[in-house]
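Apart from one protein chain that is not included, each protein chain of the complex appears where it belongs.
Which chain is which? They are A, B and C, in the order written, and residues in each are numbered from 1.
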Amino acid sequence: MNISEKTINNYAIVSLQGILNASSAPKLKTYIAGMPDEQSLVIDLENVEFLDSSGLGALVGIARKKKTGSAVMKLARMNERVKKVFEITQAYTLFDIYDDVSAAAEA
Amino acid sequence: MNPIITLTLQANLRYVRVASIIACNVAEIFADFTCNSTDIAEFCHAYELSVSEAFTNSVRYAKPAQPEKQVTIRFSSDNNSLAVSIIDTNSQFNPVTQAPDISSYPEGGYGLFLIHRLMDTVSYTREDDTNILTMTKQATMTHDT
Amino acid sequence: MIFHLDTSTTQPLGVVLLKKRVDASNSNELQKAFAQWLLQASNFVFDCTELDFIDSSGLGAIVSCLRKALEHHGDVKLAALSPKVAMVFELTKAKQLFSVFSSSSEAIQSFRTVSPK
Partner (left out) sequence: MKTLLVIKKQEYEWLIDLFPGVHPLLVPICNKPFIEFLVDFAILAGSDALRIVSDGVLGDVEHYCENGSRWGVEISYGSMRPGDDISTVIDKNRRFCLDGRVIIISGFLFIRYNKKREYASLFASLPTGELLGCPHGSISLAGTSTTKTEAPGTLPFSLAALDSIGKYYELSMEILRTGLTHYVIPGYSSEEDCYIGRNVIIPKSAEIIKPVIIGNNVQIMTNAIIDRNSVIGSNVIIDRESVISGSIVIGNTYIGEHLEVKNKIAAGNLLIDPESGTVIVMEDPHLLTTMTKSKVAGALLRRLVHTLGATFLILLQLFPWLLLRPILGMQGKWKRKKEQYYAERQGKYVTLTSTTIECTGALSAFAKALSLDRFTLLFKVLSGKLALIGNQPRPLNPAIPLLPNSPAGYRPAVFSYAEAEEWPEIGIDTEIVEHYYAVHSDPLKDIAMTQKALFHRTH
C-alpha cells in the first residue's frame, strides 16, 4: 500500500493506494501516529483496491483517536468494494463520508 | 464436494494477500463455469474478503514462537456452490459471532461477522487438534424477482 | 373471571369480569362456569375492561355463551371492549351478534330499562 499526503485548508489529505488489510494496516497506523493528534484528516480511498476488517479496524481506530483529540477525520471517494465493508459492519455511521476530496476539506 | 485446490501457506500476515487473491481467482473461474449471468464480481469479492478475514484470524491466533506454523486453504465444489476451508492447528475458538457494537469504535471483531454476512453457510469443526472453518456460497445469486 | 349477581334489576343479572386473556387455554373454563351461572341468571354482562387479548377459541366460547343465554330467553351484552379486543370482534363479524356498551354500568342500565318479557 502506498500513502501520499498533501494539504488543503489545514486538512491533511492522506491518499491511500492499494490493499488495506492486516499486513498493511500497521503501516497506515504508524503513518498517522507520526502526525500531531490535533491534525484534521481527510482519507482519500479512491485507489484502495481492497479493504478488509483489519483495514476497517485501522480506520476506526484513527477516527476514535481524532475524536478524542478534538480533530476531524473524514473519508472521501469510497469505491463500491470498500463501501460494502462499511455497509455490512455499519461502520459508515462513524464517519463523515464525501464523494469529493476538496468538498471534504472545505466543509 | 469435489476438491479443487489445497494450498498451504506459512502462517504470516505477509501472505494474507496471496490467500485472498487465490480465493478471488478460484471463485472467478468457478463462477465463469457455473453462473449464467450473475454478479461475478460480487461473488469473487465475497471470497476475497472472507478468506482475507479467516486467514488473518488464523495467523493472529497462532501460538507464538512457532515460525513454522502453517495455514491450509482448501477449495472444493459441487454443482453450483464453492466451499473454502481454512484449516489451522491453533487452539479451539468460538465461532459464534454477533455484530460488533459499532458505536464504541471497535478496532476489531468484525471478521467472523463479515464472513457470516458474505457467505451462505459457515461451519466450524474441530478435528484432531485442527480447526476447520468452512465457508460456502451458491454461485447463482437468488434475486427476488 | 369474576362473577357476581346483580340483583338491582328486575331479573337477576350475571356480571362477569373477564381478565387478561380468553384464549384456547381457558375458553373451556369459561364455558363450564357459564353453565353454572345460567342456573342463577339468564341475562349477562361481560365486562371486558380488563380483557387484553382474545383469540378465535375465546371468541367461540363467548359466542357459545350468548347462544346458551338466548336459549334461556336471556342475553349477553358486552361492555368496555378495548380497541384491540373490539378489532377482533369486528374482524370476525361477532360484533354483529352482541349489544356492545362502552361501560358495564351502561350495559347493566340497559337491562333495567327493558321491561321483562
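Just so it is clear, a residue touches a chain if its C-beta (ideal position, glycine included) is under 8 Å from a C-beta of that chain, and two chains touch if they have at least 3 such contacts.
Everything quoted here is computed from the prediction, not taken from an experiment.
From the options B:12, B:80 or B:97, the residue with contact to the unseen chain in the full assembly is B:80. Between the chain not shown and the residues B:20, B:34 or B:134, the one that touches is B:34. Remark: the residues of chain A touching the chain excluded from display are 77, 83, 86-87, 90, 92-93, 96-100, 102-104, 106-107. Residues 23, 53, 55-57, 83-84, 87-88, 90-93 are the ones on chain C that touch the missing chain.
The working rule: only the chains that are shown with their structure count from here on.
We define each chain's centre as the mean of its Cα atoms; on that basis chain A and chain B are separated by 25 Å.
Separation between the centroids of chain A and chain C, computed from CA atoms only, is 68 Å.
In terms of their C-alpha centroids, the spacing between chain B and chain C amounts to 63 Å. Shared interface positions of chain B, i.e. residues touching 2 or more other chains, are not present. None of the residues of chain A touches two or more other chains.
Across the interface of their complex, chain B is touched by residues 19, 21-23, 50, 52-54, 56-58, 60-61, 63-64, 67, 81, 84-85, 88-91, 93-94 of chain A. The residues of chain B lying in touch with chain A in their complex are 13-14, 16-17, 20, 45, 48-49, 52-53, 56, 59-60, 99-100, 102-103, 105-108, 110-111, 113-114, 117-118.
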